[in-house]
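Here is subunit A:
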Amino acid sequence: MAIASFIIHTTRQDLAGVKASLSQRRDATILPWESPPCLVAVIERPSKELERVEREFKATPGVLSVATAYLNIEDELGGEGAK
Partner candidate 1 sequence: MGCTRREFIKYSAAMAALTFLGYGCGRKEAEATPDTWVKGVCRFCGTGCGVMVGVRNGKVAMVKGDPNNHNKGMLCLKGALLASVINSPDRLTTPLIRKGGTLVKATWEEALDLTATRFKQTLEQFGPKAVAYYGSGQALTEESYLANKIFKAGLKSNNVDGNPRLCMASAVGGYVSTFGKDEPMGSYEDMDSANCFFIIGSNTSECHPILFRRLAARKQSDPSVKIIVVDPRLTNTARIADLHLPVVPGTDLALMNAMAHVIFNEELDDSKFHGKYVSFKAMVDGKPVEKSLEDYRTFLADYTPEKAAAICSVPAESIVQAAKLFANSSATMSLWCMGLNQRIQGVWANNLVHNLHLITGKICKPGSTSFSLTGQPNACGGVRDTGSLAHLLPGGRLIANQEHRNQMEEIWGLPKDSLNPAPGLFTTAMFAALGDTVRAMLVLCTNPAQSLPNVKKYTANLKKSTKFLAIIEAFADAETLKYADVVFPAAFWCEREGVYGSGERRYCLIEKAVASPGEARPSVNILLDLATRMGVDPKLIPFKNSADIWEEWREISAKSAYNFKGMTRERLRKTSGLLWPCPTEDHPGTKIRYSRGDDPMVPADHPDKYFFYGNPNGRANVWLRPHKPAAELPDAEYPFILTTGRVIDQWHTGTMTNKVPEIRKAFPAAFVEVNQEDAKRLGIANGDNVRLDTRRGSLVLSARVGEVCRPGLVFAPFYDAQKLVNELTVDAVDEASKQPEFKICAVRVSKA
Partner candidate 2 sequence: MTRPGPAFWRRASQTGVALAMAGVPFANLFGLHGVSGNFLAMDVFGLPLGDPLAAVQVLASAGDITGRVALGAGLALALALVLGPVFCSYACPYGLLSELVHARSRRSGHLMGRLADTAVSAGFRVRAGAVLAGLILLAVFGLPPLLNLLSMPAYYSRLWQHVALGGVLWPVGGAVLMLAAEWRLGKRLWCGFACPQSVLLHLMARLNPWRLRLVHAPERCACAKGQSRCVAACSLGLDPRRPETLPLACNNCGDCRTACLRPGQALRFRLGRPDAQNAVLPGPEAGGLDKRPE
């Protein structure tokens, strides 16, 4: 599993709505932020799926943009990383 964090920009009006809809996700921890209006999402998913997760974020109504802030795939490498 990889761990990544995203910054999800939205508008002040949509902040609560976006937070509500993102909070439905079982794989994400959502931290709302007021100024600038955005949310931080920490995601724990296999790295292959992260692209799709990002698309899902973008598709959420009220979301303006999504940026990746952090990515850790150490645990996925397992033995591979050493080879």
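Candidate entries met the following condition: all candidates are chains of the complex that A comes from, given by their letters.
The rule we apply is simple: a contact is a pair of C-beta atoms (placed from the backbone, for glycine too) under 8 Å apart; a residue touches a chain by one contact, two chains touch by 3 or more; residues count from 1.
Since the model is a prediction, treat every value here as computed from it, not as a measurement.
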Item to check | Result, touching chain for subunit A in the complex among 1 or 2 | outcome: 1
Next on the checklist: Which stretch or stretches of subunit A touch candidate 1 in the complex?
Outcome noted: 3-7, 29, 31, 33, 36, 38, 40, 42, 44, 67, 69-70, 72, 74-75
